[in-house]
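One protein chain omitted, others in place.
Chain naming follows the written order as A and B, and within any one chain the residues start at number 1.
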Amino acid sequence: MTSAASGAAAPRPVPLLQVRDLGIRHDGSATATPASATFSVARGEVVLLLGPSGAGKSTLALALNGLIPHAVPATIDGTVLVDGLDTRTTPVATLSTHVGMVFQDPDAQLVTGTLLDEVAFGPENLRMPVDEVLARSEDALRRVGLWDRRHENPDRLSGGGRQRLAIACALAMGSPLLVLDEPTANLDPQGIDEVYAALGDLVAAGDRAIVLVEHNLDAATAITDRVVVLDHDGHTVADGTVDDVLRGRADELHAMGVWLPVATIAALRLRAAGWSLDPLPLDPAELRAGLEAAEAPASAVRNSVSTPFSGPQDPISADSAASRLNTEHTAAATEPLIRVRGLRTRRGRTEVLHGVDLDVAAGEFVAIVGANGAGKTTLLQSIAGVVRVPRGQVRVDGVDVARIDLRSLSRRIGFVFQNPEHQFIAHTVFDELAHGLRLQKLPADEVRERTLEVLRRFGLEDKADVHPFLLSGGQKRRLSVGTALVAGAPVLALDEPTFGQDRARADELMHLLRGLSEAGTTILVVTHDMQLVTEYAHRTIVVGDGTILADAPTSEIFADEALLQAAGLRQPPLRRAFAGLTRHPSLAGVTRLADLPHSAARVADVHTEGAS
Amino acid sequence: MCAAIGVATGIATALWSPLHGLSAAFAIPVYGLVLGFHALPGVIAQQVLRLPWVALITHALAALIASAFVPVMAGRYLMAALVFGGVQEGVSALTRYRHWETWRFLLSGFVTGAVLAVPMWFAFDVASLSPWAGITFVVAFVLGPVAWTAVGLAIGTALRRAGVARATVKR
Partner (left out) sequence: MTATTFDPYARVVAPGRFLFALNPLAKIAAPLPAIVLLVFARDLATPLAFLALAYAVLLAGARMTGRLVLVLLIAIPAAALLVGLGMSLWADAARVDTSVTILQIGGWTLYGGAVATGMATGVRLAAIVALALIAGISTNGPDLVRSLVQQLRVPYRIGYTALAAFRFVPRFGYELDVIRQAHRVRGAHGGRGPFAAIARWWGYIVPLLAGAIRHAERVALAMDARAFGAHPDRTERHLVPWRARDTVFVLVFWAVSAAILWYFFPWAVPAAS
């Protein structure tokens, strides 16, 4: 993937896409994001567009095919030229034959009832003859490997499959440039692999240029030629080859809050601790190779031998912290906080969980993982009483979930739904938080006091009177956690809390959860992000086909390659890099960034990144 | 936008259909209260978007969706869409899409009720009913759409408050 080199050859042709000093201000907002973006894309090139959240990447993507300003009201400064056409004066329909778009949510891109109709939709809009429509549709579907399923309803595809379909739809428009805005944000590991396999084939064919906005760099860097970085306001601050930008200016990008591949972050840590890793690795294989070739610094060896599994989130120390804080739960000594026996939950007429046994002790941080449709959500919802369960199968804090009324249950266990908007019931942030307390018939003063305290704790003081729907994505997520917590529930259950959040938000939230966990709250999390599981969870439960495939301390789960394969999971990047490292056995057990040997100066950094 | 409101109200309309049967069977004089439900799509759409044509388009979509669920009622849904949508759109057009105050919505509800009462009078042969039943019938027909218009207004206002009604260029 070094077509960038050929792009630098002397007689440079007119670039396919030229963005110059682009500033976009949405109607009703005071500042322009992006403020001033400048870059260009040549034919056949793959450009990765990076930037902190809110830099205006999605906005920029919409401007590339004229949806801004033609369909979304906004003011534009600077120019966007596609094949020499100014997007401000050219209609979207004309531009659509030059720029194909793939958005984040696969469901929001489907219009018709079968795969074939779906792909044909674009060419039909262009009034092509039927033969041409069919020829294009067939070609596009074949290229993403969906031709054999052309008569099916798109609903029957997996998330990854639907996103491949969206790519096919964009291909069928015949445009030489493809713009993808976080195409894998909602997918499980398998879906992500599928999408990148399809993109990889496109790149190999070399006939399309791609602009890729992506937070998950671990998969994206493999196909990227060039990287463009926007800073917080949306100024272009870097534009160059992967080597120049990701390897050469990694420190700078990291400081800016731009997310890097996990392997690169790990390498930066190691460098700071005195390791010489040159060039900087971008994926686990490179990191591993780099380490095998590198000499361990004398100081670091001593440092890293300190047992990898110690730390603030160590199971044993957290347990003791929990029992310290939960002395009122005297029953905990004899019975675990959550006790599940032979749980069989039905949804409609089908049984989704087939006899699950599970104990969770007070103060534990438990992750629930598994492939799509395995039953993770159902398990979590059964424990929290969100779905009805048979009597006698789930006990939380000593009471049967099936018998207790919901108001008293919500005082024992707080549930955070995947989409926070679903659970908002009041018209202001304050009322939203106060609701749980008012249900307990607390005096107004106390309600006010406790609500304000939570507002302060979650950084929402100045939003007390705002409608919950008007908050930003990250703020909504914090509010939803706050509502689950405010009633003082000792257990918190979260369903894919990092879904649709960028990496920084995800980290911020996880730090918050870790803080709660250290203070004694029991936490259950369903997630697809394996690195996140490794970083935070004491214990991991692998669910597959409605049963528990494994239930063990996190490190043991990820040591079991056969188990992961069977459950359709992937190893987290760090483990892939470090496991079985021959030259530095001291690193072989490392799975978390926090476990890496570090110089004292970086310690704070490890724990506070993303919390900004 | 219209599509979303249309789908939501369309499904609600489909769920509402048993009440048509019930009231037709047991409580014909208050049928107007039931039928007034059909005011919702247009009122919500107009209150949220405040643009020309949204009422009719939303009504059309709601009728299509509801018919897909309850094919038996398809004809009635299309008629309702035409009458309710037509009146709502007409009243807005007469005020040149400048007035979006509550009274204007209630006025269109009132007109709709009056317009509807006439054919329904014949369909149910109200003339053959006892006089007080006939009077209730007419009053309910005027009150129904007005009441449901008020409900739709409240929903639309709540949506505006939730920041849904951002200006869009089209659709």
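Structural remarks
The rule is short, and it goes like this: a residue touches a chain if its C-beta (ideal position, glycine included) is under 8 Å from a C-beta of that chain, and two chains touch if they have at least 3 such contacts.
This structure is a prediction, so every number in the text was calculated from the model and none was measured.
Although it is left out of the displayed model, the omitted chain contacts the following shown chains in the full complex: A, B. Of the listed residues A:76, A:92, A:516 or A:563, the one in contact with the hidden chain in the full complex is A:92. When the missing chain is restored to the complex, the residue among A:18, A:38 or A:112 that touches it is A:112. With the whole complex as reference, residues 62, 65, 67, 70-72, 91-94, 96-97, 100-101, 103, 105, 107-114, 117, 120-130, 133-134, 153, 155, 169-170, 173, 348, 381, 384-387, 405-407, 409-410, 415, 417, 419, 421-425, 435-436, 439, 469, 483 of chain A touch the missing chain.
Where chain B meets the missing chain, the touching residues are 1-8, 11, 14-15, 21, 24-29, 44, 48, 57, 60-61, 64-65, 67-76, 119, 122-125, 128-131, 133-134, 155, 158-159, 162, 164, 168, 171.
The criterion applied here is as follows: only the chains that are shown with their structure count from here on.
If you average the CA atoms of chain A and of chain B, the two centres end up 43 Å from each other.
Against chain A, the residues of chain B that register as touching in their complex are 158, 161-164, 166-170. By the touch rule above, chain A contacts chain B in their complex via residues 27-28, 70-73, 427, 467, 469-470.
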